[in-house]
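Chains shown are a subset, placed as in the full complex.
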Amino acid sequence: MSDNQASDTPEQAEFRARAREWLAANHPGRPPLRLPQGALEVSDPHALEWLRSWQKAAYDAGLVGCDYPTQVGGGGRTNCQTVANQEMFAAKTPYLVNVIGLGMGAPTVFFHAQEEMKQQWLPKLFSGEEIWCQGFSEPGAGSDLANQQTFAERDGDNWIINGHKVWTTLAHFASWMILLCRTSKDDKYNGLSYFVVPIKDAIGRGVTVRPLIKMTGETGFNEVLFDGLVIPDSYRLDEVGAGWKVAMTTLAHERNAGQMITPASGGMPLDEGSGVSTNDPASLARLARNQLRDGKRAADDEALRDEIVKMFIRSEAFRQNRRRTRVPELRDHAQRIPLQSKMIVTELQQDMAELALRIQGLGSTLSFTDDKAPDAGQWGLAYMNTFGITIAGGTNEIQRNILGERVLGLAKTK
Amino acid sequence: MEQPKNFGFGEDEAMLRDSARRFFSDNLPADRLHALVAAEFDPHRANQCKWDADLWKQVTELGWTAACVPEAEGGIGMPLVAAVALAEEAGRAGFPSPMLGTFNATFVLRGCDTDAARAALGAIAEGTSMTLAVTNSRGSLNAGDTDVQVDDSGRLTGSAHFVQDARKADRYLISARGANGVGLYIVERDADGLTVAPDVIVDVTRDQAILGFDNVSALEVAPPGAGQTALEAALPAMLCVLSADMVGAGEWLLQTTAEYARTRVQFDRPIGFFQAIKHPLVNLMVEIDNAKSLTYNAACAVDIGAEDQLTLARMAKAQASSMAVYSGSRAVQFHGGIGFTWECWVQMFFKRQLHSQVLLGDANHHRRQLADALIGPVAA
């Protein structure tokens, strides 16, 4: 059931029709190689190229960056990105690979960069020609974002950057990084500034990128070391010392609570044969129907049935919560549901994957690299990868602090 | 099926809801509720039924109970989401009244295609309150089970149990078994041969009773055989209205406890500073939001006649029930010693939530039914 269309403005309705028509004719079909579960796990250059060509096609069709002004490469529309996302999801398109750039880079640059830099950066970001990554985390900083040690020192019209960033997803492919760093040691918050820095072009000239291996055995993220990287002052975003403020723009968009809706495509099942979607409780139900446990179908075990139904309820609630955010009369506080969203969806995915492993029983011991693994081992992989998302972007513990403080007005835990 | 915009919750519904919210904040803030239902406390109390009948009269005059009565029967003809919004506000106020029963009767009667049912709907629109008497002594959730028999001349004998707000409602809507199946009947509270034997219940905002029928003459609104169908068809709507009540009560418990956590100081800090308080309150907020969204979605599904309305309504009730227990439990715990007293307003909502969770089936019951719909039946 969908009420998307019912609330369209005339512009949205016209745009939706065109998008739908284009998507019907231009879905790229199955990829010629196996894609990882999400853009953040892409490590194979062939996968990158295939995904990049899809993003370029979607951008050229006006489905990416729709609400940004035409001067910076956007579509110049109003509230159409939401429509594009809905239609791409319904059409089961592949995901957009430049996910950090679209979700965090673009709005940050748009609201804080100089006009000419926006015009230089944003079109290639939208098309996927240039991949972006993000440099917030440091080895010692964790969830305490203000505790940045990477230092940018002024040198005439340039800045010289030294430091160490970790968990820099996609850095091995990235042309640019959005970088929060320290420009003064005197003031924790006002001593931060925000830059866009080159990565690919600067490798060997002050930038080193090293892959980090995840607990799953996959790569996909990295550590980036800056050793005297020199960048021009035009790469600075907003004022010197305004880094914290700029970072809030980034974070608000990361949490889906910013002004610009993030372009998002997706819905294509990763494995055509199994139809596994680690986002969908129907996949759990199907798994339980196929899986024998102690001689009985797992789907006949009432206690497991109860656990599966709880996942259906949480999943449906998440969908309906998103729908309710669009009804101002049924909201209590503008940020109340949007700020829950990351926490809820990541914990739901974690719990669903964990349940799937128990449904599989001994089969859950098999790695995704074993051909005999039930559901291609995707649930075990998904379970481990969910810890990336319950930790990243502010752990869910921090998300609960934010909700308690901003929505319920409770005292700050610090 | 395409759903309408905004769950079908339009300007009229919003206006009605806002006026209900104002009404309760003017007329039944928690201190007044406590004075009404809890202040004169008798430790060996008999079966109390404390409520403000005048306030109820105002409610009917404001047209709330006419809201979902079809225009053809003199009502306003609003969708279920309107009743849901009113129930949410009533729950937030812990309103002692026959409102839920009257809404339930409204949706059952709307499914009975008889002149008597239409007349009964007209009476509701004019302010007559009702409650359902459709549960047997074993608390069966099956609409076909009843301990009341109807004879050929339409007279009732037997008993109906767990009748909600029985001493507040003007009339009862009774399921009774005849030779050709279960029919539905209306009896006035003061009918000859009818006895109302109150239960002593934990919830201080409701009353509950056993109705005894000794050859009571009754008005047939659904003939034998049609009663069960009408009751089953109305179940999704009833689940939505009850879930909404729990959402409202849950929100009261959340906001009241959050307010306490903002102001109560322990170890030189407001207790909301501590994550042992803060995070469970956030979790409660999530549970409430989930219940609320599922409830409005299910109500909307009922309004458009969606095929999966029962599935969606069971989801709402399952979620609302587990949330209800959690909301009461955390509110008492985080109020500390004060929360454990009769004086504290929290106990009234705590008990109302415990009562609501078992009405019309608890979370476990509905999840078991949902499993059949969502996973498929258990293999024999």
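Which chain is which? They are A and B, in the order written, and residues in each are numbered from 1.
As a working rule, contacts are C-beta pairs under 8 Å (C-beta built on N, C-alpha and C of every residue); 3 or more make two chains touch, one makes a residue touch a chain.
Since the structure is predicted, the reported quantities are computational estimates derived from the model, not experimental observations.
J.: Copy numbers per chain label across the whole complex?
T.: Beyond the single copies shown, the full file gives A x2, B x2.
Note that only the chains that are shown with their structure count from here on.
J.: Report the inter-chain centroid distance for subunit A and subunit B in whole angstrom, where each centroid is the mean of the CA atoms.
T.: 42
J.: Quick one: which bits of subunit B touch subunit A in the complex? Just the residue numbers, please.
T.: 1-7, 9, 13-14, 17, 251, 254, 258, 261-262, 269-270, 272-275, 277-279, 281-283, 285-286, 289-294, 296-297, 301, 306, 312, 315, 318-319, 364, 367-368, 370-371, 374-376, 378-379
J.: What residues of subunit A sit close enough to touch subunit B in their complex?
T.: 1-3, 5-7, 281-282, 285, 288-289, 296-297, 299-300, 302, 305-306, 308-310, 312-314, 316-318, 320-321, 323-324, 326-327, 329-330, 332, 336-337, 340, 343-344, 397, 400-401, 403-405, 407-413
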